[in-house]
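Note that this complex is displayed minus one protein chain, with the remaining chains in position.
The first chain written gets the first letter, and so on, giving A, B and C; residue counts start at 1 in each chain.
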Amino acid sequence: MKANLKYNAAWLGVMVLGFVVIDACEFLGIINSFIENMLVTIGINIILATGLNLIIGFSGQFSLGHAGFMAIGAYATGIITQTLVTPIGFYLSVVVGIGIAIIAALIVGIPTLRLRGDYLAIATMGAAEIIRILINNLKITNGAAGLFNIPPLVTWATVYVFMCITTIVTVNFIHSRSGRAVMSVREDEIAAESMGINTTRWKLAAFVFGASTAAIGGSLHAAYIQTIAPGDFNIMASIAILIIVVLGGVGSITGTFIAAIVLGTLDTVLQNFGTLRMIIYSLALILIMIFKPSGLLGTWEFSFKPLGSRQRKEQSVHE
Amino acid sequence: MKTWQKMTIRIAALSIAAVAMAGCSTAKNNGSQGNNPGKTVKIGVNMELSGSAAGYGQQQKQGIQLAVNKINRSGGIKVGKSKKKIQLVIRDNKTSNTTAASVAAQLVNNDKVVAVVGPAATNAGTASIPNMTKAAVPSVSPSATDPDYTLQKNGDVQKYIFRACFQNNFQGSSAAKFMTNTLKAKRVAVLTDNSSDYGTGLTKAFKKTYTGTVASSQTFQEGDKDFNAILTALKHKKIDAIYAPGYYSELGLIIKQARQAGINVPIVGSDGMADAKLTKIAGKASANNVYYTTPFSTKSGDTNAIAASFLKDFKAKYHTTAPTFSALAYDSVYMVKAAIENEGSANSVKITDGLAKLKNFKGVTGTITMNQHHNPEKSMIVEQLTKGEVQRTYNVK
Amino acid sequence: MSSPLLTAQQIVKSFGGLTAVANVSVHFDQNELIGLIGPNGAGKTTLFNLLTGVTPVTSGAISLYTDQGVQSLNGKKPAEIAQAGISRTFQNIRLFKELTVLDNVRIAMTNHYREGFFTSIFRTPKFYRTEADMTTAAQKLLAIFDLTGVADQPAKNLPYGIQRRLEIVRALATKPKLLFLDEPAAGMNPEETADLTRLIRQIQHDFHITIVLIEHDMSLVMNVVERLYVLEHGALLAEGTPSKIQQNPAVIKAYLGGEA
Partner (left out) sequence: MQTIGQQLINGLSLGSIYALLALGYTMVYGIIKLINFAHGDIYMLGAFWGYFVINKLHFNFLFAMLSAMLFCALVGVIIEYFAYRPLRKSPRITALITAIGVSFLLENGMTYFFTANTRNFPQAIQTVTYHLGGIQISNIQLLILGTACLLMLLLELIIKRTKMGKAMRAVSVDPEAAQLVGININHTISFTFALGSAMAGAAGVLIGLYYNSIDPLMGMTPGIKAFVAAVIGGIGSVPGASLGGFLIGLLETAVQAVGLSAYKDAVVYFVLIVILLVLPAGIFGKKTKEKV
């Protein structure tokens, strides 16, 4: 119990430190709205990619429909905060977004999660596209024109706090009985079933969990950028999140953080290269994948726990 | 044992800190308003140079570069007493709204530009507004057409946001009037580009004004190439004309396929079609009985000296007939120049004032006066294509 | 005669036109150790799959006798059957390879230690209590089978024999009343097989459960089981004690006579 306390306190320290550092930089003017924009984008991408990593890396289900759930959150916020221009309106919209995303994830997941591998990927991609096309043709979502002048109810601090909370919640989920059950599904579905694990239920749990974090990411995106359009949530948007997950290492939350930061920074730096930016970006992507096929960190996870005992552990692995 | 409480405290502490700090960050203020020029007048370009709107973005970039070259060759912009050259900072926003916001922030904060031209699309533009407003730097979009683009939610004008193009309501209703009064079309079919605000906005405005019957209303997406199914379905509907707001890449194909399918009624579109490529894609034989509303015409050179020189220069530099997007972008740069010269200052706030007060500015796309909503008022014409050539132009009132 | 635990009556399984299991009736009693033998392709593993719900039966009835009465297992999913008290190992080891030995065992305990969703994501004291209880129970089980030393290793790093043993431990962690072992001695050397024999006896004795095992290693089978079923071509060929089976002419013919 004492060890847990120390361990949690260490993480709390890291989070507060991160906050203070960013805030100090902001205050001193080191972070202007350009850098802030980058940081917020990275933060939102971390929220999105962590959820997707839970689905792909931990439950082993290949989903290509993350942007669809993100769209739900974004539009919930966009629509609700048009009339309720208060922070409460924003938090309400987050809750509503999560609620709708959960319902949508159930509708999509219950039938399709029986599919395997690439078939599931293509089915979830189709489902996300259906969500997007519906949004593109609805009146309440203002169709293809999208919503703009969404009230700016989110600062970088809100995004930071949400990022911390979703990460804590996701990591806690992974390191619990539920998380282990979810991972057993990834490892061997038949064996898991025979151990009494209701694989359909746990797959769905991970899928719904991931979808609700995507909705949070969408809500933050809508309120920070203040403009959303159906085109923001197309297949390429899902793929962008997938790239973060795979680049960081499927099954490593630490990797997701690193990849989101690396890609976010790269993208911003490449802004200086004009039209060459996407060429350099794609080359970087190909080269990283060829030289680091299991992602930047593989399945390695940073933890305070084994800091003292890691050497001993490594030795025993190499034996 | 105490982890639950600790957890709660952790979250609470973070939230309190967040609120407190957020207060700090909004409270700070930088003394003088806006960006000032250095040795040169820095103008930023926030443009769709890759991604789905890259084709239009690159045309606009050509127009901007042409304008800047021309201004610099004649010594630059007169700021007060001295002349300063323009330095362009061109950045690609990948046709992504998030990136457009980031590019806007970089242009105003890091590059310290005094004005921005772009973005091309409404959504990329609206995503940039918060950062432009925060830095008090004006932006002129050559082609953001949503009526609300320059407005805040409460209907007030966005102080720093301008455009060089028509807004949808004006263009859509003009098309409706033209079809009723000139073409005498009683029943029409509407074919809308449903992938952006442009097509849908025009259709909305068109339907509001049009008094005849809309016999069929169909949509397509950018990048679509096959319209045969929609056109075959239209063929047996009794229609007098088709209203098809969209861009030349799809409209060219629609015209071609419609004519091949034997649909010979007039096809009316918007300024997204006003491009020589339309005829090339549709084929000369098919580009018949085609009309579009536009501020700029390749025939403009006959009456407008500025347009004539623009057309000549463009042809000399890029070996192709200047498209409308390039013309609008070209005008955007000159609008900024006019604002600077009128105010005698290249401070970004001053430029904003200058843009808002712009009056009888003679541009390629007509004589422009900025109205209170930062929409340029200029005259609309309708061009008619016959065998791929602009045969005549109509003035719409 | 002790009381029955599971009965299967006239179960049939056909894949397309092929009948893999034809009209087989078996019964397994409380705390019994039963062998299931037969030549390759006789349908032994298929029978296991039918009884554990991995593949559904074409016809026939499977019933489990519990304290609450008789429960039909027809149409139940493998997870439900596992929760009802039937566990198994696999012919080709199916461990959760990337996960640690401890986690392999804890996963099998999932249904015995309930944690609410919010309990776990917000780490309430109850969460830590349940986790600790679960870990203690798992470690106790690992200790019994001499796996404490490798508890933190990923299952894929273990030697083959230990992997087989871990699979049995994992199956036991579900607290089964009936345990199916599919060729537990496959690929083992005589020494390891002897260890396994001891292990199986110990499990039956210490955990008071019924064990059914498929095995080709006759020394193991004849040594430990109390009763035997012999399958051939998907049908039941014989049933009885090891000594009786060894003298059964039909069995001898099936095993030794080949085509004759």
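FYI, a contact is a pair of C-beta atoms (placed from the backbone, for glycine too) under 8 Å apart; a residue touches a chain by one contact, two chains touch by 3 or more.
Note that this is a predicted model, so its numbers are computed, not measured.
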Missing chain: touched chains present in the view: A, B, C
Absent-chain contact - pick from B:85, B:186, B:280 or B:299: B:280
Selected residue (touches chain absent from view) among A:70, A:123, A:168 or A:216: A:123
Of B:213, B:228 or B:309, the residue in touch with the unshown chain: B:228
Hidden partner chain, residues of chain B it touches: 49-50, 52, 54-55, 57-59, 194, 216, 218-221, 223-226, 228-230, 232-233, 235-236, 248-249, 252-253, 256, 260-262, 277, 280-281, 283
Footprint left on chain C by the chain that the document does not show: 45, 49, 54-55, 90-91
Those residues of chain A which, in the complete complex, touch the missing chain: 56, 62, 111-112, 114-116, 118-119, 121-123, 125-127, 129-130, 133-134, 136-137, 190, 235, 239, 242-243, 246-247, 250, 275-276, 278-279, 281-283, 285-286, 289-290, 293-295
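In the analysis below, only the chains that are shown with their structure count from here on.
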Contact-richer chain pair [A-B vs A-C]: A-B
Closest chain to global C-alpha mean, per-chain Cα centroids: A
Distance from chain B to chain A - Cα centre to Cα centre, in angstrom: 34
Of all residues in chain C, the ones touching two or more other chains: 122-123, 128
Residues of chain A engaged with two or more neighbouring chains: 1, 4, 8
Residues of chain A that touch chain B when the two form their complex: 1, 4-5, 8-9, 12, 15-16, 19, 23, 26-27, 32-34, 36-38, 41, 82, 136-137, 143-146, 148-149, 151-152, 155-158, 160-161, 164-165, 221, 225-229, 231-232, 267-268, 271-272, 274-275, 277-278
Chain A-touching residues of chain C, taken from the complex the two chains share: 52-54, 77-80, 82-83, 87-88, 90, 94-99, 103, 106-108, 110-111, 113, 115, 117, 120-123, 127-128, 130-131, 134, 152-153, 157, 170-171, 173-174
Residue ranges of chain B in contact with chain A within the complex: 1-3, 6-7, 10-11, 13-15, 17-19, 21-22, 24-26, 28, 49-50, 52, 90-92, 94, 96-99, 101-103, 105-106, 108-110, 122-123, 126-127, 129-131, 134-135, 146, 148, 151-153, 194-197, 199-201
